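A single structure is presented below for examination.
All protein chains but one are shown at their positions in the complex.
In this document, chain identifiers A and B correspond to the written order of the chains, with residue numbering beginning at 1 in each.
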Amino acid sequence: MKFRVLPFVWLTFSGGGVVAAVFLPVLVVLLAFALPLGWVDPSHAHLEGLVQSWFTRIALFALIVPMLVHAAHRFRYTVYDGLQVKHKVLVALACYGGAMVLAMAAFLVLTTV
Amino acid sequence: MSAPVTRVPSYQRRIGVFWWVHKRSYFLFVMRELSSIFVAWFVVYLLMFVAAVAGGQQRYDEFLDRATSPLLLVVNAVGLAFLVLHTVTWFALTPKAMVLRLGGRRVPGTAMLAAQYVALAVVSAFIYWLVVKA
């Protein structure tokens, strides 16, 4: 069987789609609305304990990477079909490259905090 | 093998850049695909939150303060709307994209759809508990 990278990208895209659909809404409601607007008020010490646990950090990284691949893959085809930008290679490099840069940033943030 | 084909002269129509605005289903499709921008944005936002929390009480308070600015609230509200569109369409398309078999029987699409919403509820409750209560 021929080796092709696209099946693996698509598998990660799908995994990221599931993660974004299942995990992200509650996180957004909490972090973007409930906490800043004071609907809930967990102490800073509690949240600090949470983000400093290795479990949280590994889990976050495992959720974030497929979501980035998901976004990059989807946006790539949106740019290509929706906006008809025909520089296929350039668009792919920008999208997946951007995802890779963000994944490295995530790694740095999650290992240094 | 196939017979040789004669090419006839023909008129090639062009597709405009805004092909997706004229038809509801195409428009919804492009909106669904654009949710990817906000998925990426919320990943960045999540990382900024983690960094702020880890940076101590003061940085965390600053972060919350900035998050209540009208601009960020609007961006996040729009983003959440796109995210909900992603969740709803993703759940709806999953039973069409895969066939699950349990004990030789095909799992009906409605059962797969319901299972995904149950998963969403369980995960949401768990994360809420983790962040707010635990």
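We take it that a residue touches a chain if its C-beta (ideal position, glycine included) is under 8 Å from a C-beta of that chain, and two chains touch if they have at least 3 such contacts.
Methods note: contacts and distances are computed from a predicted model.
Peer 1: With one chain of the assembly withheld, which option in "histidine kinase", "ABC transporter permease", "Fumarate reductase iron-sulfur subunit" or "Peptide/nickel transport system ATP-binding protein" matches that chain's UniProt protein name?
Peer 2: "Fumarate reductase iron-sulfur subunit"
Peer 1: Please output the residues of chain A touching the missing chain, sorted low to high.
Peer 2: 1-4, 6-8, 10-11, 14, 74, 77-78, 80-81, 84
Peer 1: In the full complex, which residues of chain B touch the absent chain?
Peer 2: On the side of chain B, residues 2, 5, 7-13, 15, 19-20, 22-23, 25-26, 29, 33, 93, 96-99 touch the unshown chain.
One rule holds in what follows: only the chains that are shown with their structure count from here on.
Peer 1: Between chain A and chain B, what is the separation of their C-alpha centroids in Å?
Peer 2: Centres of chain A and chain B (C-alpha means) sit 11 Å apart.
Peer 1: Which part of chain B faces chain A closely enough to touch in the complex?
Peer 2: For this pair, the touching residues of chain B are 15, 17, 20, 30, 33-37, 39-40, 42-47, 49-51, 53-54, 57, 60-61, 64-65, 67-68, 72-73, 76, 79-80, 83-84, 86-87, 90-91, 116, 119-120, 123-124, 127-128, 130-134.
Peer 1: Which bits of chain A are touching chain B when the two form their complex?
Peer 2: Per the touch definition, chain A meets chain B at residues 16-18, 20-33, 35-37, 40, 42, 44, 46-48, 50-52, 60, 64, 67-68, 70-75, 77-78, 82-84, 98-99, 102, 105-106, 109-110, 113.
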